[in-house]
Structures are given as structure tokens and as C-alpha cells.
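Apart from one protein chain that is not included, each protein chain of the complex appears where it belongs.
Coming up: chain A.
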Amino acid sequence: MYKKIIWPVIVLIASLLALIFLSGFVYSVFITTGDDELPVDEQAVPTDDTTEEPIAGMPEEAIGERSVIDPNPEEWETVLVMGDSLGSGVGDEDGLGFDQRYLELLSQDDSLERELTNISVPGFVSSQLADQLDTGEYDLDIETADLILISIGGNDLNRLYFQDNETMIAEFDETLSAFLSNLESVLTTIRSLNPEAQLALIGLYDPYNLEDQEINRLLLEWNHASRLAASADARLAYIPTYEAFQYHLADYLSDDLFHPNGAGYQTIAESLYQVLN
């Protein structure tokens, strides 16, 4: 009895299952290869975000040679923000970001109506920012801006954090020099369109509060190098954030433990105010 029933039952079930599995199998192949031929928009590859950016700034050396020309906040009518998720205010409970918070600080001094344009894209690395400017799409924004705030580099550096120590140190120099040349290209593009605008580059802070001396050293080295690069332009201010965040990580980081929260953005805005005004 058992033998008689089991045979047709097994054949039936097995063929049915085989059919289902076969179609599922074909579908899996289809979805993982379906888009292969689509052209990939290079500039648009930013990953979903967890791998994003920040690490910020560096303090100690005194604010050196720069500002031969005094900045005139009263004359800044048009402000442009570019860069990564820090520029777009990711993590800020009020959705303001350091740009709007800075403008608020400015508006306490005068009643000027300022226009703010934000072209930051979360997840951007320096090469993507350089490409973004190269498209020429934002030339007009750059030409008309009086103040340009740039936040970039965090994602470049953060990518290294996911590797083990040795690879990281080996790749650090390469990443840093790639970053510096991208930064130079960004600055050249901006200056060729607008030699007059005041620029500000936001430094990186350390969102991980690492005890690892080596990594800390690399971050400081990164900030130091970008600061040196910034000093080549008299109207480019470097805004340190490293110190401000160093002892206040818990207060200044948002729930993702990577981006600043409102208070963190406020601190960056205040540093901007201190340096520029």
C-alpha cells in the first residue's frame, strides 16, 4: 500500500518543486544580470550611505597666513554649499545643516536677505565632486556665489576605515594624494569661474573616537594636508572641527553615530562664524 502510493506522490511533488525551483533560478539569474548592459553613470555611484563621510577637522596650528583680504560678511548675498552629506545636513533633527545654521548666525548681525543654494550629494567622494563641477551644470551657481562652503573628503577617508590596519596605512598615501589633486581640481574650477568669492573648507572630525593612535595620526595628517592645500588660496578658509568634536562626540553625533546632530552642526556653524566674521 505504502509503496503504491509513495511513488506517484513523490514524482508529482518532485516535478512540481523542480518547476518552481527552475523558474526561481532563472529569475535570480535574470535580476542579477538584467541591467548589466545599462551604461553606468559614473558620477552617480554613491553607495547607499552607510559608507558615508565625515571625520573632521584639525585645530591646533594657529590660523596662519591667510586672510590678507578681510572677508566682508555684509556683502555675501549668495551662498553655495557643495560636497557630501555633511553639506546636506544629514543627521540634523531640524534638517538645517551647518549652512542654514550659519546663515542664522549671520542674520543676527544684519538684516540682509541671503540666497542659499545647496548642491551637496550625500555619499560623494572628492572625485565625484570634481566630476560634478566638471559637468558645467553648476557654473552659473558658482559664478554668482559670494560665499562657497565645501565639505568633502570624509567619504574618501572613511572608505579606508573598513580595511585592516596594514592595508589602510598602505593605501592612505594614495587616497590622500588622490584627494588633494581632486581638491585642487575643484578649487581651480571654482576659481576659474569666480576669482572673488570667499571659500571655506570644512575639516574632518573623528566620528569613531578611536583609541588607535595610528588612525588618529592619519586623520590629523589628512587634515594637515588639506589645511596646507587650503592655505594656497588667500580667500579660502579652513574650518577646523576635529577639536570641537573630540571631547563631545556623544553630544554632537546623531543616532547613526556618524553624522553630526543639530548641536554638532551648530558647532560647525559657530566655527564658521568665528573664522569668517
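One rule holds for everything that comes next: a contact is a pair of C-beta atoms (placed from the backbone, for glycine too) under 8 Å apart; a residue touches a chain by one contact, two chains touch by 3 or more; residues count from 1.
Note that in this section contacts and distances are computed from a predicted model.
UniProt lists the omitted chain of the complex under the protein name "ABC-2 type transport system permease protein" (options: "Aldehyde dehydrogenase family protein", "ABC-2 type transport system permease protein", "Glutathione import ATP-binding protein GsiA" or "Amino acid/amide ABC transporter membrane protein 1, HAAT family").
Touching the chain that is not shown, out of A:74, A:93, A:174 or A:196: A:93 (per the contact rule at the top).
For the options A:100, A:118 or A:241, the residue in contact with the chain missing from this view is A:118. By the touch criterion stated above, the residues of chain A touching the omitted chain are 3, 6-7, 10-11, 13-15, 17-18, 20-25, 27-29, 31-36, 38, 40-41, 43-48, 85, 88-91, 93, 95, 118-123, 132, 138, 255.
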